[in-house]
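Right, I'll just put the structure down here and ask away after.
Removed from the display is one protein chain of the complex; every other protein chain stays in position.
Now for chain A:
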C-alpha cells in the first residue's frame, strides 16, 4: 500500500468519534436539544455518501489507506463499492433519525449525554466496519461494535436484566469475533491475502484452496453470532433491555446486519460452493422459522419486533446461501426495506410505550384516533413489512420467490420455508403496526396522546421512504441496488425494479404467504397460547443455556480454586516437594544419567567425624521431644556445617556460620521460653511414612544430582578471573572478600538492604498489637 493522503472519507469515518467526544459537553450546554446538533454529524455523512453514488454507480471502487503497522503488513484502509455504500447510507441515514428520536425519548434522563456518546461511538464503529478493506481494520471495527453495543445494551446498568443482556451480547458477539479473527489470520498467514480487495481478486479460485473450509467455518462463526442466527439468537431478544432508540438502531441498520454484510462481502470469493450452499440455507432457514414462531408467542411489542428481526436475518442468510443472483437481489432489496420498516416500527413501538406507558399487546387498543400520525406510520410500516403492494418489501418478496422458484441452488424446502416464514412475519407486522390502534380502548389509556415531533418524525420519514423507494424505482435500482448486486454477485444484471404486479408463479407464492399471514393474524390468540404451551413444555432454550454456561463456569472455577488453593499449607508443601522430587529423579533415570556413587571416599578420620556430627544433629532435631533438645540439636548441625567450611578452605564462611548459628540459638531460646510450644511430632504413622517418603526422595534426588554435577569437568573460568584480578585490579589479597566488597559490591548492597527491610518488618510485627481474633475452630476447641 502506497503512502496516501488523508482524504474526505477518512474525515467522515472519524466524524462520529469526534461527535461522541463533544456530545456530553453539548448536552450539558444545550440540554436534550443537543440531539438536533449532534444529528448533523450523521446527516453530513449521509450527504457525503449521497455524493458518492454517481461514481460508485458508474462502476468505480473508491479505495484508500495508509500503512498502520508496516512490519506486520497491517494497513488502515477503506474500500467503497456498491455494498459498502448501501450500508454506509443506511448507517448514517437511519442514525440521523435515531439521534433526533433519542433526544426526545430520553429527555430528562440523567445520563443522556453519555447515551449520545455511546450511540455515536457505535455509529462510528459500524461505519468503519462496512468501509474497512484491510482485514485488521475490519476486525478492529468489528470488535468495536461488540464493545459499544455492550455499553448501549447495559446502559440502564442499575437493572440486573440489562446487565445480563449486555454481558450475553458481549460474550456471544465477541466470542464470534474471536472466530472471525482466527479466520482472518488464516487468510493473512496461510493464504497470504491481507484485504478484501485482494481476496475479491482471488475470485472463485479460492474455493480450491485447502484452507477454504476452515476459513469459511471461522468466518461463519463470526457472522452467525453477530447476525443472531439460531442457536445464537438469544442475545438479540435480550438486547431489548436497551432504551428503544438503541433497539431501533441495532435491529435495523447496524450490528445485526454486520454479519449479513460480512456474508455478502465474502460472497464473491467464498460463495457458490457446496459448503456455502449447504450451511447457510440450513442455519438461515432454521433461524427464520424459529424467529417467527418465537415472535408470535410474545405479547410485548418490542419483543415481537426483536424476534421478527431474528427471522429476517435468517431469511437474508438463507437467500445469500443460495448464491443465486435473483434471490440475492431479493435479499438486497429486502435488506434495504427491512432497515427502513424495522427501524420505523421500533421507534413507533417506543412512541406507543412512551405515551401509553405499556407495550403489552394485551393492554393496548384503540389508540388510532389519539395518535394519528403514529398510527399512520405504523400502518404503512406494517404494510411494507408484510410485503404488500407499492412497497420495497413487495418487490423484495417477488424477487426472492422468483429466484427460489427458477434459480439455481435452491430446493422446494427452501421455498416452503421462505413462504411460511414470510407469512408468519406478515402476522407479526400487523400485530405490532395495527392492533394497538384499533379495537376498544382500555380505560387507563384515555390520557394517551401524540408525542412531540422528535418521537413521530422518525417513523413517519422511514414509512414514507419505504414507499418512495419503490415509487422512485429507477433511482433505487441504478443508485443503490444495482451497484450493490454488482459488488456481491459480480455480474451486472439489470433488475427490473418496479411496483408493477406480474401475475406469475412468484405472485402465487405471495398470495399463499398473505393467506398464511391473515389466518395467523386472525387466530393470533390461540396461536400464541399454543406456542407458549409448547415452548413451556420444551422448557429449555439457548437463553437458559447461557445461564447454565455462566453458572457452570463460576462453579467450575470455584471448584478448581477450592481444590488447588484450599488453604492447607501441608497440601501445598506436599505437592511442591513431590514435584521437586520427580523433577530431580525422573530425568536422571529416564535419560540414563543416574550417577555412580564412588566406592571409596578419600577422607581423613576427623573429616568423617565432623560429617557424622552433622548427621547426628539432624536426626536429633527430627526426634526432639522438647524445646531444649530441639534448640541444642539445631545448634549441633549448624556448628558441624561451620566445621565443614573450616576443613575445606573457607575460613570466612566458617566464621560467619559460627556467629549466625550462635545468634540463632540464642534468639530461638529466648523466644521459645515464652511459648509453650511442643516440638514433638504430632503426625500419625501413615502421615509420617508419606512425608518421610517425599523427603527421602528429595534428599536422594538432590544427592544424585550433585554427584552427577561434580562428575562433570569443572569450568573454572570465572573463578580464575577473580583469582587473577583480585590483587592486580582490586588490590585485595582475600579473594572472597574482594568479590563481596568490590567485584560484586552491588549484590552486597542488596543483601544489606534485605537485612534492613527484614529488621523493619520484625520491628513492625513486634511493636504493634495484633488485631487478630482466634479462629472459630480454635475457639471451639477451647
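Going forward, a residue touches a chain if its C-beta (ideal position, glycine included) is under 8 Å from a C-beta of that chain, and two chains touch if they have at least 3 such contacts; residues count from 1.
Just so it is clear, contacts and distances are computed from a predicted model.
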### Task
Between "Multicomponent Na+:H+ antiporter subunit C", "Imidazole glycerol phosphate synthase subunit HisH", "Methionine transport system permease protein" or "Electron transfer flavoprotein subunit beta", choose the name on the UniProt record of the chain that's been left out.
"Multicomponent Na+:H+ antiporter subunit C"
### Task
Consider the whole complex, including the chain that is not shown, and state which of A:69, A:190, A:549 or A:695 touches that chain.
A:695
### Message
Touching residues of chain A against the unshown chain: what are they?
### Response
160, 163-164, 167, 551, 554, 558, 567-570, 573-574, 577, 597-598, 601-603, 608, 611, 614-615, 618-619, 621-622, 630, 634, 637-638, 641, 644-645, 647-653, 656-657, 660, 663-664, 667-668, 671-672, 674-675, 677-679, 681-683, 691-692, 694-696, 698-700, 702-704, 706-707, 709-710, 714, 716, 718-719, 722-724, 726-728, 733-736, 739-740, 744, 747-748, 751, 754-755, 758-759, 761-762, 765-766, 770, 772-778, 781-782
